[in-house]
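Some chains omitted; the rest stay in position.
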Amino acid sequence: MSTYVMIHGAWHSGAELEPVAALVRASGHSVFTPTMTGNRPGDPKTTGLEDAIQSILDFISESNLDDIVLLGHSYGGIVITGVADRMASRIRRLVYLSAFVANNGESLSDLVPSHYPGLLTSLGDGSVVLPFPIWRDAYINDADLETARRAYDRLNPHPLKTFTDKLVVRTNPAEMAMPKSFINCTEDTALPHSFPLHPRLSEKLGLYRLVQTPGSHELCFSNPARLAQAVIEAGRD
Amino acid sequence: MSTYVMIHGAWHSGAELEPVAALVRASGHSVFTPTMTGNRPGDPKTTGLEDAIQSILDFISESNLDDIVLLGHSYGGIVITGVADRMASRIRRLVYLSAFVANNGESLSDLVPSHYPGLLTSLGDGSVVLPFPIWRDAYINDADLETARRAYDRLNPHPLKTFTDKLVVRTNPAEMAMPKSFINCTEDTALPHSFPLHPRLSEKLGLYRLVQTPGSHELCFSNPARLAQAVIEAGRD
């Protein structure tokens, strides 16, 4: 049985991955869903990417976890690359879930279309939020309106600096020794379908295991059971 | 509950969408499947795109429909863009089903590979038909031969002028205020798979909701139940 550490995406916290985690646990695995600095209640919204990465390094150290399947959702993909670079010996496999794959010197903002930052609403404290119409039709297109609204209400304003800070790693993902997986949700339109996460960014992993599942970018809300199955297939051996 | 108006594609009439409409109605919605000018029995085959659009504008006016989910299949996608431009206040959402998305000044012929017009057989009265081998393997690849033949026998010769006339709209789809959906059938090979309807044309919608379903361009014949489910997911809220 495996030890999963699942890292949430922007605007999320670990709690949003709990329904998935519960189902993965039901198959006998240990699963942890820490919330990164910047997304905890009361966190300053000036948090940068290094702070977020450090908070996961600290969590793993303090929890004495080893032989980890480290999963990152969306923005969390950049964070797990940073964690893997500094804590390689504790990680058995990296799993990118509808995730950004950054090399050294790249920020999340470098990997999205140039008009994307303009779609976000700034709250003036360093954080940005996603307007509901974009959330509903481009992020959680596979859910009904009630699920979309309930999920939206759980999001927290996200520190913009974590999007614009450039990742600093000694080794790019393709050259990292541990194996990697990428879970592609086939109706994920968080990025334009012709400028997608997969295969545009997944291929930066070099050799990796592709797992696909029907669903949107926010399958953690719309179908936790299907996502749990994909996580298990991505993380086994 | 919603009011759907479903606009058929080239060579089809509204009757071919009735099995899908019946299943959408079974979920409590009102569904209308008018046949456009050019595809009714006895229509002159010199009909142009404006005539086709006008026939739907007339249908909506005469039926006193409002708050409409307006769906267009294939060629019907060009027609609903024209209808939406002139009757925006009556439309709640546009749904493009394996459909062409045209901007002002574009014709259907502008959006297909240059060798495509040569694949069609002219009947000499202004209409064209699709040879059966193309229908069977590229349009309805997911059905058995008997279904493919039975469906083919129901098609009517299509007025070529509706393919070559350029759409005239004041507003392109991406700038229209109402929300939009695109249903992509993942085995749709009516256009070459590397020059596809989706995402090549769907992205002209700007922000839109993607719904995908297994099936060919002619899912209305091969699996009306699966298509009805996709229509409901595309049209809800």
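Going by the order they are written in, the chains are A and B; count residues from 1 in each one.
Here is the rule we use: a contact is a pair of C-beta atoms (placed from the backbone, for glycine too) under 8 Å apart; a residue touches a chain by one contact, two chains touch by 3 or more.
On a predicted model such as this, the values are computed, not experimentally measured, just so you know.
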item: Per this structure file, total copies of the shared sequence (2 shown); value: 3
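By definition in this document, only the chains that are shown with their structure count from here on.
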item: Distance from chain B to chain A - Cα centre to Cα centre, in angstrom; value: 37
item: Chain B-facing residues of chain A, complex; value: 133-134, 136-138, 141-142, 144-145, 186-187, 189, 192-194, 214
item: Contact set on chain B toward chain A in their complex; value: 179, 181, 186, 198-200, 202-203, 207-212, 233, 236-237
